[in-house]
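With one protein chain withheld, the remaining protein chains of the complex are depicted in position.
Now for subunit A:
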């Protein structure tokens, strides 16, 4: 990581790269030299003129259109506005040793979270031992009574996890969020790789890059591993809310690549506690459902009665062990941002191991001392509601006005359980092609990883989605807030 080489730029797009020494740059070290694992990329890019680069960029975008990788915004039944998720040609590279450690950390963390979910719906030992306050769990809106005493196949709850990581200015990775409900975005990882291979094939020859294309196979074998024992040749399906859902492309992509049916709630029904899909030849039993519908909507008999997306009676079939739901309902009680702060303790409690990945220090406003600290140091902190996602409802102290802070103090005091605070983390930056200006500039990035837990098997996708905050200086990488993405290359030894 510290090794680097002096670089001579001949390309216009890189000559005036505005290196900011206050930030950790993934590509350049503090002396402005290129980190060794990036030299071959820089060598190649240096051969390109601005025009070449623009052309490559357009070429890559076209690949997305042709693959149909688009976000759809529908105004009426027949007319859709389709746009592509902004994509950057400069790959993010992670050296083998660095990745190895990350992968171990991701598995460790998600295994511990799995034990934790099991525990809070069974013996509740961790709560009885006072390691995690019981009140914190029972007050979570995602804590699901219908899961009490429920034992899913293989004892797996968070089959698919999307752990979000950042690299801080100290050079260490920190976990920002454990997404253990229905993490999305993996189709972009695979499509980004396709676009990159078509656009920069020469560069791939110079590196040994781990493949990401085997993700659908691993996903399917994970699904099969947790099928009910009564199913000989398990019928696995992907359940989507429908073609007007913004992530429909991903649902259809995954089903298509696994070669399994993509179903909607209206395609399924429950009879005598078994789930069936309606086919042109009559009902066919369904054994494993990768559902991309939130808990609230999955069964109108148990959760929201007004849901038209779900399948009445599916929870009863699930509790009978006649169908497997992926992920299990009620996992959300473990990815609440207040529970997040206990994950290091959760790892020690169940695995008796030191956490491999760092947690960002978190102040829990419900604790008296933390609450006081937050009230007094608001300018230095980021305040987050515990149960929102997508970057909504956040206050960044250093960029707020006094009025905004006073307003937040009032709402935190009114509902202390709902808020946590963290020091401002400095996300690393990465050179990114800025279309409007035709130059590379540093932009903040994070890393969404994808881990699978099956019956006696664990898998982490060798790569992930490096999300880019495209707006200059912005720290928010979510696609709903103007984020883009990069292909992420994990190197072989």
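In this section, a residue touches a chain if its C-beta (ideal position, glycine included) is under 8 Å from a C-beta of that chain, and two chains touch if they have at least 3 such contacts; residues count from 1.
Everything that follows uses one rule, which is that contacts and distances are computed from a predicted model.
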- Any idea which of "Insulin-cleaving metalloproteinase outer membrane protein", "Xanthine dehydrogenase", "Alpha-E domain-containing protein" or "RNA polymerase sigma factor" UniProt assigns to the chain that's been left out? "Alpha-E domain-containing protein"
- Note on the structure: Of A:52, A:98, A:194 or A:267, the residue that touches the missing chain is A:267
- Given A:165, A:277, A:447 or A:460, the correct residue touching the omitted chain is A:277
- Message: Contact with the hidden chain only, please: which subunit A residues?
- Response: 77-79, 243, 252, 255-256, 261-264, 266-267, 277-282
